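All protein chains but one are shown at their positions in the complex.
Lettered A, B and C in written order, each chain numbered from 1.
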Amino acid sequence: MKKVIGFLGNPWGQRLTILVIIAVVMAVFQQNFFRPSNFSSILLAISLYGIMACGMLFVVLLGGIDLSVGSMAAMTASILAMSAQSSGYTAAGFITGVLLGLAACVAVGIVHGVLVTYFAIPAFVVTLATKYIVYGLVLLVTGGHFVQIIDKGILYQLGNARLFGAIPMPEVIFILYAVLCAVILGKTVFGRRLYATGGNPVASKLVGVKTNGTVLVSYVICSISAGIGGMILASMNMQAGPTTAGGYEGNVLTAMVVGGLNLAGGEGGVVGAIFGALLVGIINNMLILLGVPSDYTTFVQGVIIIAAVSLNMYTSRRSQGLTRRRTKKPPEKIPVTR
Amino acid sequence: MKKVKRALTLILLVLTVAALLASCTGNTATTTPGTPPSASAGASPSGGGTESGQAGAGKLGGGKDIYNDPVKIAWIPLSTAGQVNQVIDLVWKDAVRIYPNVTITAFDPGYDINKQISMINEAITDKYDAIMLLAMDTAACNDAITQAEKAGIPVLTVDCGATAVHTFHLQGTDYGSGQLAGQVVAKALNNTGSYLVLDAPAEQKAIGRMGAGFIDYMNASTQCKMLEDVSIPNWSQENANTTMRDLLTKYQPGQLQAVYCASDDIAMGALQAIQAAGRDKEGIILYGNVGYLPVLNAIKAGQIYGTNYSDTYAHFYTVFHMALYFIETGTTAVTAGYTATPVVYDTLIPVDKSNVDYIMSVSRYAYVQGQ
Amino acid sequence: MAENNSLLACRGICKQFGGIPVLKSVDLDIGPGEVHALMGENGAGKSTVIKIITGVYAMDEGQIFIDGAPAAIACRQDARERGISVIYQELSLFPALDVTENVFIGQELSRYGLTRKKEMRRRVRALIDKYGFDLDPAAVVGSMGMAQRQMVEILKALSMDARLIIMDEPTASLSASETEKLFETIDSLRKKGTSILYISHRLEEIYRLADRLTVMRDGENVGVLTRDEITPQKVTAMMIGHELKEDKNRERRHRFEGNRLEVKGLWYKDLLRDVSFTAYGGEILGIGGLVGSGRTELIRCVYGAARPSRGEIALNGRPVSRSVGKNIKAGFGLVPEDRRGEGFVPLLSIEKNLAAASYDRLASFGFVSRKKEVAFATEAIRSYDIRPPVRQLPVGNLSGGNQQKVVLGRWLSRKPRVLLLDEPTAGVDVGVKHELYHYMRALALSGSIVVMVSSDLEELTRVSDRILVMYGGRFFEEFEHEKATQSAVLLAASGQHTGEGAAL
């Protein structure tokens, strides 16, 4: 038994067990699951909130959260669509649209960073407020209507073109973005600083890490990822408006949680975020392939999240932390005086 | 540093209060709440020229003079963000241009049932003359609707009605559209084959009954077999795309002959999925609803079989005129003693390759897109 | 004192942690209404005794008598019921609650769940008047100063009608006026019959307060002195025991005139008043003084982690910048006092913690070169013998000594020009302690400046070449290595000149 708990202890053990369970279920009920076209459709389905999950990872590693990813995506989608439409779908219009959108993301990211570090407001409240504000701004800018994208020019290619004829652009961008985030986190000095600040901000300060700067940049990266997701969505749907990417923060948060990331910060990597997004995608795909009536999907998703997270929490506490922690601190449980 | 932050926060707080004051007071200039509504029972009929040639009709009966008295109409949709709203705003602009004394206030519940109910209450408190409503739930708004009717405010519902008795209901595109689509698709499949339905979001199926209409028709008068009725969250195109791709994995070539989509967004999503899976050669019949421009173009290109086109512009223009009529005659379900809500069915035109050019020339959508 | 009339008597208490004996048959007698002081160097076992008396740890052998009768104290609750309560250095109050609520938390007077606020407030006011505190029962604790918070803690103890209050270093973070107020409080407590076990390093406090003083060294009590027997010389001699002979093979040290750190006229809050000193390369400069005398703040100002109100700091003539990052590049390094809180990142691996400060060398254009990083870490693990030598192991799982080696290794591998250390060997087992001294010595001999703040008198006198003792926010006395004795340093730390060193 000891070895099994050990195996389940490390993250890869958990991920493998979950995947094996899924494979067994699908082998029994719906063999089509194993078709290559199914995997590419899952990858396409998760590529958008996969990109956002990679961005959100930077913030979660610092113990923060970003609820405004959905509204940010709607903002950049609308900006891109409107700038393309107004410029007659020229390449210049497309470029300005992209730059404008990203600039708006950077601005909101900076606002998040400043409010969380210098004004010490919890990230939950800041991003909840900006979610409302950004949605309001998008409503104002688009007048509440959807902007149609008629032309099949470069804007269309962004979301619908296929690299080497087979791989859709959103998947390509998702894979590139995931690699980029992995490199930033794993290979750059900024990545090292991010993990240090997430694990112990005071110690990082004493080692020369500008913690406030790191937090600010990670909120900007999270906003930019949401923005990129929004732009791809606009081009895939050939339209953009205030409710584009509605409710995406729910999927991204679920991906974070199911991916085994600990929301208090300091732990987890791009692989965890991607696995989380993949798992969410696979679950949705399974529910449809198994013919689960749509009314039950929310219920099943909730139960699966609880199961995945409890498994993750139970095993990691059992195999590493729990016993060690108990001896270090004085006995937690003392008799209640009342 | 600390003093700077504290000062900054205080200034910001004062600024918001000032902005509040400015935005509210500044705003009052445009609307005219200040002047009490002239309960002009006996306003003299003014022969002001009206576009629709109702010269001299003046006042029919107990209500207001819709040509001169200030009239306030509330428009409460599911949410103002959406495809169809562009045309609706166009209708209100044209309507107000013709009847300058009428102001139409658009609310935005943002798909939240509690906000919609409080907006209906708001309209009652502010003594609007009529409420045009797209009910979010067939039963939840009943109480508010009956209160409005009792307060002498006619409630006109559009597309999504309510079970409570109210003044007028214009049955739009949903159940009827499903039935009509059933006819067209059944003919195309000559009554055999299996189909999929990409339906409204699970919680909104009650107010978007296209899927139900389609399935009822298919079961009643054809041998077509329904494979699945899948709801698409948020009516969004990308969700339709991913769901359709999964369904295509499930149903291999030959197992699927037709797909009925509850809205044109969903139809475009399904089309993208079919093209991406390289199965557009199989001749799967795709049928949409409402008739947005992108779908009309796809029909022209032969990628989508057809859709039900309803002239949204005329649709809402009718509701506006009915509202004026009720205001003018002062009739509500209570005063007229209705025991059931009078329902008028809107015209639906099935569009396919043959008449798509004609429809595009007539459709307000093209006009709107072309701006 | 005869056994029977002492409030609390401990006989032959032994305790060992993981095989290492911490207490070797300790005896302690505290009479009713007596202020009994307990002194001893860090690691003499003082805090372990307290934890046993208050039921946090169980003792291996020995007996505790209360009012002459044997008493078994198994948990915090037993101690509390027998009237023993303790005030730790970092207080355990609730900033959001008011004084009354803080005092009565956990033992509220209540009828059917409803708190009897008026009754509790009346009791608190009665206690306040009885002992002459100036506290308002309804004031919110969060907005109070340190002294007032301590009074609330005392009130809390008194509210459990404590007959013995144990105070652990209470004046460490108090200003002079606040300390005076605390002494008045202790006097009024004594008059009312409450006995106090007072743990402190400050000799002048002991003279003023203590009726009796027990001195401990290396887990044994060395003797009990009554008030009139207490003299600085006797106390320090008991605390230090035999002076270690000079270790002969001590390399001749010579000063690198070229590498010097000058600090002139440093002022910082009310802790540092016009502090000036010069540290030279090639020597280990020890900084003595008591807890809370401003030593930590001094080296943090030098390092750039704290911002002094006035004063200049120069390294070889060039002014030192106020940003930690620039200083690190310029060759500074700091081993902080609170290892767990400020020393390392527990979740990150040994490798990443070691390399944390050296990415200016291990990375180019923002990209970390894995090869260099791995080499850097392996080299550090090998040369500082960090065990277990597994690069990927999170530092949180290592033992105290190895954690300190990681923190020290992080700086030593950079060959720093100035290394500042704050209590480098606190809580580290003896074996690792000597290793750390060796590394510090080697760094100094290579020409770097090493400044070590320490409360461990033996470490201070044997390791440092020159010792500056702080007292009252200023440098009080300077000792050369040859003439420095532990007792002289301890006396200097309490503001007593003994003539060995040069008065500053």
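Quick note on the criterion: a contact is a pair of C-beta atoms (placed from the backbone, for glycine too) under 8 Å apart; a residue touches a chain by one contact, two chains touch by 3 or more.
In this section, contacts and distances are computed from a predicted model.
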The complex's invisible chain, by UniProt name, from "Hydrogenase expression/formation protein HypD", "Autoinducer 2 import system permease protein LsrD", "Biotin transporter" or "NADH-quinone oxidoreductase subunit N": "Autoinducer 2 import system permease protein LsrD"
Touched by the hidden chain, restricted to displayed chains: A, B, C
From B:Ala140, B:Ala188, B:Ile349 or B:Val362, residue that would touch the chain that is not displayed: B:Ala140
Contacting the left-out chain in the complete assembly, out of A:Leu128, A:Ile154, A:Val271 or A:Leu290: A:Leu128
Absent-chain interface as seen on chain B, which is shown: 2, 5-6, 9-10, 12-13, 16-17, 20-21, 23-25, 27-28, 30-31, 33-34, 36, 80, 103, 105, 107-108, 110-115, 117-119, 121-122, 124-127, 136-144, 163-164, 202-206, 209, 211-212, 216, 229
Missing-chain contacts mapped onto chain A: 63-65, 67, 115, 119-126, 128-137, 139-140, 144, 253-254, 257, 262-267, 295-303, 305-306, 309-310, 313-314, 316-317, 320-322, 325, 329, 332, 334-338
Interface with the unshown chain - residue positions in chain C: 76-77, 92-98, 101, 105-108, 110, 113-115, 117, 138-140, 142-143, 346-347, 394, 396-397
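Note that only the chains that are shown with their structure count from here on.
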Contact graph of the chains (line, ring, star, complete, other): line
Taking each chain's C-alpha mean as its centre, the one farthest from chain C: B
Between chain A and chain C, centroid-to-centroid distance (C-alpha), Å: 45
Intercentroid distance (Cα basis), chain B paired with chain A, Å: 34
Junction residues of chain A - those touching two or more other chains: none
Contact set on chain A toward chain C in their complex: 187-192, 195-196, 199-200, 202-210, 266-267, 324, 330-331, 334-335, 337
Residue ranges of chain C touching chain A (in the complex, touch as defined): 56, 75-77, 106-107, 303, 305, 324-325, 327-329, 334, 336, 341-348, 352, 355-357, 359, 363, 366-368, 370, 397, 410
Of all residues in chain B, those that touch chain A in their complex: 5, 9, 79-83, 85-86, 89, 108, 199, 202, 228-231, 233-234, 236-238, 241-243, 245-250, 252, 265, 268-269, 272, 276-277, 293-294, 369
